[in-house]
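Every protein chain but one is kept in place in this view of the complex.
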Amino acid sequence: MRKITKVEIITRASKLEDLKEALNAIGVQGMTVSQVYGCGLQKGQTEVYRGRQYAVNLVPKVKIETVICEVPVEKVLETARKALQTGHIGDGKIFVYDVENAMRIRTGTMGDKAITDDEA
Amino acid sequence: MRKITKVEIITRASKLEDLKEALNAIGVQGMTVSQVYGCGLQKGQTEVYRGRQYAVNLVPKVKIETVICEVPVEKVLETARKALQTGHIGDGKIFVYDVENAMRIRTGTMGDKAITDDEA
Partner (left out) sequence: MRKITKVEIITRASKLEDLKEALNAIGVQGMTVSQVYGCGLQKGQTEVYRGRQYAVNLVPKVKIETVICEVPVEKVLETARKALQTGHIGDGKIFVYDVENAMRIRTGTMGDKAITDDEA
């Protein structure tokens, strides 16, 4: 079984479509999106969201999780960075985790094949 | 300390009650549920949600996370598969992760005992 990895991206909601397209273009098709609230490492600086200035830092963000194994992690990270980087405070964070196993429920397929093969 | 594992299940919201009951029946009592939006490996196929056809694939789903240690991972996977498998596109995915440690906040209990013992 090849290594399975989860890449978790927390970024501006306005960037979701760009990110999704960029990831699709390198072969990442499965992803899970959640609405979250975040605060980063601002040290007193403020972040602008929909024209409003947030001081206390619990800003609406979007979390994108994608579990991958065929597409290299570095490629996913680089592609996400290119799609999301504006150079402004609040561009977001990416976290990478090991995944022990996976299952496609429809077929019961386990391991890396649960992510890569589409036996539909 | 016994190994602690997180099982993350992303599936149709309509299956949440069935899954919860099936997991409870094998001794899994703790779980955390979130509303998410997902896309899978459809290669142009579409998925039906509440009678509507989704092409672009960001379909409302439910994510169930359960951290376990006494009940074997295989038993949780098999039970979830039985409760969730319809054979149709979009049945969902399961991802398995290692958990380094756990705490029950009420008692401060750490490790596998935070998950299994109920000193209430």
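The first chain written gets the first letter, and so on, giving A and B; residue counts start at 1 in each chain.
Simple rule for what comes next: contacts are C-beta pairs under 8 Å (C-beta built on N, C-alpha and C of every residue); 3 or more make two chains touch, one makes a residue touch a chain.
This structure is a prediction, so every number in the text was calculated from the model and none was measured.
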It is residues of chain B that touch the chain not shown, namely 4, 6, 20, 29-34, 67, 97-106, 108, 110, 114-115, 118, 120
Across the whole complex, the chain not displayed is touched by chain A residues 5, 10-11, 34-43, 45, 58, 61, 63, 73, 77, 80-81, 84-98
